[in-house]
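The complex appears here minus one protein chain, its other protein chains still in place.
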Amino acid sequence: MWFVRFLTSSIGKKWLMAVSGLLLLLFLGSHIAGIATLYLGSTAFQSYAEQLHSHMLFLSLFRIGLLLLFMIHISTGLFLFYQNRKARPNPYRISVRVATHSLAAHAHGIRESLPLAARTMPYTGLLILSFIIIHIFGFSFGPQDVPVAKTVVTLLRSPAYGLLYIFSFTVLAMHIHHGIWSLLQTLGLSHPRFTVFIARMTTILPIFFLIVAGGIPLLLVCGVDL
Amino acid sequence: MQTIDLTLQIWRQKNSDAPGDFETYTLKNISTAMSFLEMLDLLNENLTLQGQEPVAFDHDCREGICGMCGAMVNGIAHGPQSETTLCQLHMRHFNSGDTLVIEPFRSRAFPVKRDLVIDRSALDRIIQAGGYISINTGGAPEANTIAIPSPTAELAMDAAACIGCGACVASCPNGAAMLFTGARISQLSLLPQGQPERKERALAMVMAMDKEGFGNCSNERECEAVCPKAISIRHIARMNREYLSASFLGE
Partner (left out) sequence: MELRAHIPPGPLAQKWDNHRFASGLVSPANRRKFKIIVVGTGLAGASAAATLAEQGYQVSAFCIQDSPRRAHSIAAQGGINAAKNYQNDGDSVLRLFHDTIKGGDFRSREANVYRLAQISNGIIDQCVAQGVPFAREYGGTLANRSFGGAQVSRTFYARGQTGQQLLFGAYGALSRQIKTGRLTMMTRREMLELVVIDGCARGIVTRNLINGDLENHPADAVILATGGYGNAYFLSTNARASNATAILRAWKAGAGFANPCFVQIHPTCIPAQGTYQSKLTLMSESLRNDGRIWIPKIVGDRRDPASIPENERDYYLEEKYPRFGNLVPQDVASRNTKEHCDAGKGVGETGLGVYLDFSSAIERDGAAVILKKYGNLLQMYEKITTRDPLQEPMMIAPAVHYTMGGMWVDYNLMTTIPGLFAIGECNFSDHGANRLGASALMQGLADGYFIIGTSIAHYLSTTPLDYVTPQHVGFLEAQMKCHDRTQRLLHNNNRITGKKVTVDTIHRELGRLLWEHCGITRNRIGLEQALTRLPDLREAFWSQVCVPGTGNELNQSLERAGRVADFLECAEIMVRDALTRVESCGCHLREESRTAEHEAKRDDDHYAHVSVWEYRGEEEPPIMHKEPLLFENINLSQRSYT
């Protein structure tokens, strides 16, 4: 079967990571758009949440799909991580990373800002996973009798949770900083003409997400009433 | 002539089955005009006269084109100078008193044969899987019947400059051979002569690469950074593209 052969190949597995990552990124975009309604006030957010929950069938399918995507992304990622470790059974005594900026980016005078991001993908991924679990238990499975907007605002107003929220989005920003570039490369979408644009997007987009999502707890903790 | 003294920590391993370990040597009066391999020659001359076994290391052309030499020098494949093979690395880039840790290129697919000598035949097997154009001797058309735009030829040449030294694999955190494989697939997919076997080639070469036990690419660009011929990871992207289209749109 060509598809099995494809998925078990190294590039196939990377493709799986890239495609699931891309879809998760799209979900993140829509999710952030939803969260952003909080800036318009709790009422707007509450009505967004209620709108969403009124399409139960759609939501359930969406949730199952999302769960599947996460499972694929995480399990493939862990499997790749395991395989990659196996590829060098005897580690080096000294190992230095030299790709502080890629040659392509260098040619355009752009420094890759976070080589750390590339090297910590499995770890940032796992951090994000643990955050998602906390997040789901806090918000989605929060008290049923309280409006969800109130739960969210209450939780995010607590400095500890607010900080965790901001920290997690920073980690997420790092993860997708490398993720965006990596998925384009894996899908073969690379051309010198767009190198600069892609390099910029991999920084601008995660920071934009971070500002939108991180701004909420920041405002709340600072005492702004939403 | 300026000279320096160095402390060398070199991986010594009798053969593939024997366990290996680092040995420390001090080497004095190294001319800064020497190449790294000439420095090792000097060490070996001294060791030989002292009745010890010299350090085995691979080398041949000593002008940076054959791809035979290579070792990790303080954690960097081919040492600290970019776009330079070990044989073209000169000792003036080091300071007297430095300690150099010299290790063989490591990967599951590159077993150590002795000291710094490794077996890179896995790379040959990737090429054997399809890294060529199937044309019998004598069956070629007149050369100028195949017109190739100069920029395409130049791009193919960029990829074709690969010397097969294995530094990309050695420096990849995952021990992946994507840059090596990508360069060859990319070169042949760019040229009109490579079109008939284009899909089959991408499938076969990637399969051979996976079979050898190389790791997977995580786009960390270390390969490109150490490549003595500055081969761009664009060629990995092109390989990915070739492989995807061959998988989804092949027969």
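We just call them A and B in the order they show up, numbering each chain from 1.
FYI, a contact is a pair of C-beta atoms (placed from the backbone, for glycine too) under 8 Å apart; a residue touches a chain by one contact, two chains touch by 3 or more.
Here the structure is a predicted model, which means the values were calculated and not measured.
Participant: Quick one: which shown chains sit in contact with the chain that's not drawn?
Facilitator: B
Participant: Using the definition of touch stated at the top, determine which of B:4, B:73 or B:156 touches the missing chain.
Facilitator: B:156
Participant: Determine and list the subunit B residues touching the chain excluded from the picture.
Facilitator: 1, 14-15, 31, 33-35, 37-38, 41-42, 44-45, 47-49, 51-54, 56, 58-63, 65-68, 84, 88, 90, 92, 113-114, 117, 119-121, 123-124, 127-144, 146-150, 153-154, 156-157, 160-161, 163-164, 187-188, 191, 193-194
One rule holds for everything that comes next: only the chains that are shown with their structure count from here on.
Participant: With chain centres taken as the means of their Cα atoms, state the distance from subunit A to subunit B in Å.
Facilitator: Centre-to-centre distance between subunit A and subunit B: 35 Å.
Participant: Mind listing the subunit B positions that touch subunit A in their complex?
Facilitator: Within the complex, subunit B touches subunit A at residues 9, 22, 72, 74-76, 82, 101, 103, 106-109, 171, 173-176, 178, 206-207, 209-210, 213-222, 224-226, 230, 232-234, 236-244, 247-248, 250.
Participant: Touching residues of subunit A toward subunit B in the complex: what are they?
Facilitator: 2, 5-6, 9-15, 80, 83-84, 86-99, 102-104, 112, 115, 118-119, 121, 178, 181-182, 185-190, 192
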